[in-house]
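We show some of the complex, not the whole, and keep each chain where it was.
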């Protein structure tokens, strides 16, 4: 199974890699580890999915934002390595949901990204440990931000 | 000193390992590292301690919720390995407190978990680096969520 072949089979078109939004590296390699900075739901036209869960977006819309965030992460990884097949497995994911204080469905929202990674890297290698939690505010009022740690070949 | 013996001496009864709440692994082993997903204050009867610090719960109640979260983490680790003695030491802990904007006692709350880990694994090996901070919302309105990174034998 190849992540690149899976992308083709799933007819997934990746957005461009998001532009830098501050002083950081989008990806950093340390031996067999790939650290990826917090990404937002960057879309193919260069816009971001914005708004707070529980006010501006419902859980289904948030889940799509999390999937889009996952696509942006894939794009940054592919830009860095040239191929998603360089990734062996997901180790850890932090799912940050921009939400009102009453929101409770963060895991459902972040599943939008986790399901994508399971499709791309498989149900075992594409699934790692995770926290999916609610932030009071996110940069540019994006709906979701996600950072990951991966193992690479 | 054995973590398993410490549990017995402290007369600690672990709750069941919490059920999966999304697409993730509760525990993931990478060489000498054990990553543990964000856990909530899962109780022996299968219910969760809910509510926001500074509104629904006071700091003492939050500290008990953090201790219960620690017990749930211990249960997941024991379920994964069969024994807590597989753990060499705590490296890192992220303590996430569900709190109103005015709440200021996050370290006091998360000490409920940190004191437990120090009792189980010792005052050196059971204590790692930590951030204890306030989240605007958490899944199912749980009072506390904690994720950890440990070194294993």
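For the reader, a short list of remarks on this structure follows.
Note that the chains are named A and B in the order they appear, and that numbering of residues resets to 1 at the start of each chain.
Heads up, the rule we're going with is that a contact is a pair of C-beta atoms (placed from the backbone, for glycine too) under 8 Å apart; a residue touches a chain by one contact, two chains touch by 3 or more.
Everything numeric in this text was worked out from a predicted model, so none of it was measured.
The complex in this file is a homo-oligomer whose displayed part has 2 chains and whose full count of copies is 3.
Methods note: only the chains that are shown with their structure count from here on.
Per-chain Cα centroids separate subunit A from subunit B by 25 Å.
If you check the complex, the residues on subunit A that touch subunit B are 54, 91-93, 97, 99-108, 110-111, 114-115, 118, 127-136, 151. Across the complex, subunit A is touched by residues 21-28, 30, 35-38, 52, 94, 96, 100-101, 135-141, 145, 147 of subunit B.
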